[in-house]
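The complex is shown incomplete by one protein chain, all other protein chains being positioned as in the whole.
To keep things simple, chains are lettered A, B and C as they appear, and every chain counts its residues starting from 1.
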Amino acid sequence: MKWGVLVFPGSNDDQDALWALGEILGQDAVALWHKDADLKGVDAVVVPGGFSYGDYLRCGAMARFSPVMESVGRFAAEGGFVLGFCNGFQILCEAGLLPGVLVRNRSLTFICQRVHLRVENAATAFTRLCREREILEIPIKHGEGCYFADDETLGELEARGQVLFRYVDSQGEATPQANPNGSLGSIAGVMNARGNVFGMMPHPEHAVDPAVGGCDGQKLFRSLIDHLERGVRQPRLAAADGRP
Amino acid sequence: MGAPAPVTVEAAAEHGLTADEWQKICTILGRTPTGEELGVFSAMWSEHCSYKSSRVHLKSLPTTGPHVLQGPGENAGVVDIGDGLAAVFKIESHNHPSFIEPYQGAATGVGGILRDVFTMGARPIANLNSLRFGAIDHPRTPHLVRGVVSGIGGYGNSVGVATVGGEIYFDAGYDENILVNAFTLGLVRRDRIFRAAASGVGNPVMYVGSRTGRDGIHGASMASAEFDEDSDEKRPTVQVGDPFTEKLLLEACLELMESDCLVAIQDMGAAGLTSSSVEMAGRGGLGIEIDLDRVPQREEGMSAYEILLSESQERMLLIANAGREKDVKRIFEKWDLQAAVIGHVSDDGLFRARWHGNEVVRIPVEPVSTQAPVYRRPIEEPKNLNEMQELSLADVSEPPDCDDVLRRLLASPNLCSRRWVYRQYDSLVRGHTVVGPGSDAAVLRVKGTRRGLALTVDCNSRYCLLDPYVGAVIAVCEAARNLVVSGARPLALSDCLNFGNPEKPEVMWQFQQAVAGIRDACVALGTPVVSGNVSFYNETQGRSIPPTPMIAMVGLLDEVSRCLAQGFRRAGDIVALVGRTREELGGSEYLAVVHGRVRGAPPWIDLGFEKRLQGLVLEAAADGVLHSAHDVAEGGLAVALAECCLASPDRLGARIELEQSMRADVLLFGESQSRILVTFDRQNWPRLRDRAQREEIPVQAIGEVGGTRLEIGDWIDRSVAELAEIWEDALERALRVVA
Amino acid sequence: MTAKVYVTPKRGVLDPQGKAVANALHALGFAEVDDVRIGKYVEIRLGGSPSDVSARVRDICEKLLANQVIEDFRFEIGDDGVKPR
Partner (left out) sequence: MTAKVYVTPKRGVLDPQGKAVANALHALGFAEVDDVRIGKYVEIRLGGSPSDVSARVRDICEKLLANQVIEDFRFEIGDDGVKPR
């Protein structure tokens, strides 16, 4: 399948995403320049990590106005699959494609380390190859990854199974110590209600190669590949979601 | 700040120029200089840019070798790493600015060294930093540490270059003068290296990057002046870094270098537009004429003097092929940057600057460097040296409980975990990092090949204080050793020589001794010096820092998959100590922490033996025989063993037996050089032992990996978990003080 | 004209920076400090007719300067020179 990786001024992990998809997973992966509205007919879009526009005002605040993001908005509205990692997650939140917002880490410092994530919903296009409550090891590297949303939104996210990953300890417990940045509900990644837009602070593209950082990140990409290649156009909705 | 008038020898003095230097200037020009010209000379002839006190000594350093593609003299050094690729690297200091404004000082230091590397056409892939702060309980230290560390991270993380290692030490000798040395390594195709020599008379000189503001006017001279109370007056010169613009500049420059528009390019660092113009013209033996009114400016009403000497960050000066201006502009516009033609290359060998229609600078370029002052400053061995080196073990009381000593050492700020620091650095971006911060050296893979690069920066300034020659030898050897225990063959180094006031004979003696030590070690180990930087005047109110010759070394692995880290890997492995333990304690961390004394001669070292030892371990690593390797350094054998447990992915312990050939504290905590701990499968022991015997290198099997405790003879018995408890957050705890 | 924009964290939204500053102040002996909230202060120099300037500035705040999930904003518009420093 064909993947597009957005490139904003200040994107840093765009090359890592292209490497992971192209070199490691053997996918057709192209870069999509921010000034360019054309998505080149990709099946899925990755909004990569980095410091788009320097993240000077608020993380991700400026990227959403670029021509490419307008196209991504339309793409998502038509059911297209969009994944945001780190800065990409922040951009998707700022753009309103995902609920909530990411604020300064509780520690007020940038944190780069491996974390354990627990799969909270394995019945999605992004996690279908994971086991329910499986624990993945994937690195984080961010200064503003503390997930925040109002109680009502949080309630909905939980009820509809839109929380896909939580920070946990090696035993799979979501303890305060295992929550690196103070995210509400230890939330590490969320999906939109429709199930086609997903964002997470950790970097799966940095966990696809045993030589550097392990392979757990591959599960995410492979899940979506699996989902799309079986031609399942409509993402299966979360189990917790009552609707058909 | 305008041009000071009238221009007299007094004005020159205010610019830090001596009467002789003033005379030289008048002779070179055949007249008295304009205020702008005086500013140009004072910058170009500052210690920072001219190396006037260090040059005579630096000349003795070995700078060539079969794999050296570019030695000192360009923006950074370049070595061949095979597969048609080259590594470009350099270390540089940003000490004074970081003391005045830790965050911005450190951040702009990283920005500057990044530009030195990508200006040569290389894509930066890794940063290191080497830091020295005052005593950890000094009221100002926590504030400085937090500022510097977040500044390094804030800039490097944002630009998207991984920070994969470094050093941080605390010593009261740096209370009033911290050290912030930044290193960058980049990769370039060896047939695409760019140099900064002007060529092609009539070619346009173009300015790219941020606009020019009143930032850091006279930073170059500031870095060359001692601190005193009125340093506060110098504060407005502190620059603010803009990593976002740097990232755009990096991408735009690399894209430009893929085109055929570019003749030469040079970053605007110290003394900004002035030094970049003069250096480019000088290297090409040509002239440069620029029109200051065409320089993009951030503020109204800037004087010619300010435009010439501004040290605004994130700017580059380049020479394009005539007729290609539009193509250059198109590339920079793509990256939302401006490029402006501000002058051209001339054949008259002059640096000329016009402003508001007048020629304000007209300086023959060649004499600025060839006739730059060179000082052979007086040298004198410090009076108290012999006294400092005296140490008799007899009056070092033997501690009752070595187990307790080990725990105290593991909690000491100079030996505890650095995680709090490197956790704030993105060590992963761009996916090269095979071994990140926390081992002896960082190991990076070279994508598209089987190779890897290992990087480290080292210096024990306590050794250097007690004996600058031996201290410098040890710094080079330890750097090489750190590469070897990572499985890498040492290639070359970049040095950053941080010293006090060169006008003091004792300081100059320390400098001369240190350079001699670096020279001898480099010759013995076959690691030339390909780039570096000198930082003098690290002195406040007459008190100079301990001599600190920082050594950043780069090594090569032919098979990156064979790289090693220091943590124990497999239960049942044999732990062997390669090398010899001598009965010495001079300058050790143990002596300082437990007995509160900094004295004695630094550890004995034999360069021939060191070379053979490294060869032995390198061979074993290349054979894939070793599972882990770690050199024995500060804290001695016991601390090194503890580090092997603490760095072990599964926190494996070990059971160690040492024959007691000497006092227990000396045996466990002495810092004898040329010692390496290795682990391997039992079946490989005979092979390693025989090889060592052939090389006449002592090697003993001292124990076995396994369990969850570290046991050393009857002296030490602790669970690794407990040691981790003590060691892991000690730094954070010590710094958790309100700034 | 100059627009002065104040962006403040919404009540009930975590403000780790404000909390850290408050703690630091207590540690420094400023016991009287009850609460600290940290926001942004933005000065925008802009032309255009005074009539619709306020509409434009509101637009700027909503589009870019404030994230209304977590932040409130308010602004004043004055003519230049009166910028106290």
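In this text, a contact is a pair of C-beta atoms (placed from the backbone, for glycine too) under 8 Å apart; a residue touches a chain by one contact, two chains touch by 3 or more.
The structure presented is a predicted model; accordingly, all values stated were derived computationally and were not measured.
Contact with the undisplayed chain is limited, among B:213, B:343, B:468 or B:487, to B:213. Considering the whole complex, the residue from B:203, B:245, B:513 or B:566 that touches the absent chain is B:245. Contacts to the hidden chain, counted on subunit C, fall at residues 6-8, 18, 21, 24-25, 28, 30, 32-48, 56, 59-60, 63-65, 72, 74, 84-85.
Residues touching the missing chain, restricted to subunit A, are 53-54, 56-57, 62, 65 (touch as defined at the top). Listed here are the subunit B residues that touch the chain not shown: 100-101, 104, 210, 213-215, 235-236, 238-242, 244-245, 298-299, 312-313, 336.
As a working rule, only the chains that are shown with their structure count from here on.
Mean C-alpha positions place subunit A and subunit C at a centre distance of 30 Å.
For the pair subunit B and subunit C, the distance between C-alpha centroids works out to 41 Å.
Under the contact definition stated at the top, not a single residue of subunit C touches 2 or more other chains. Annotation for subunit A: no residues touch two or more other chains.
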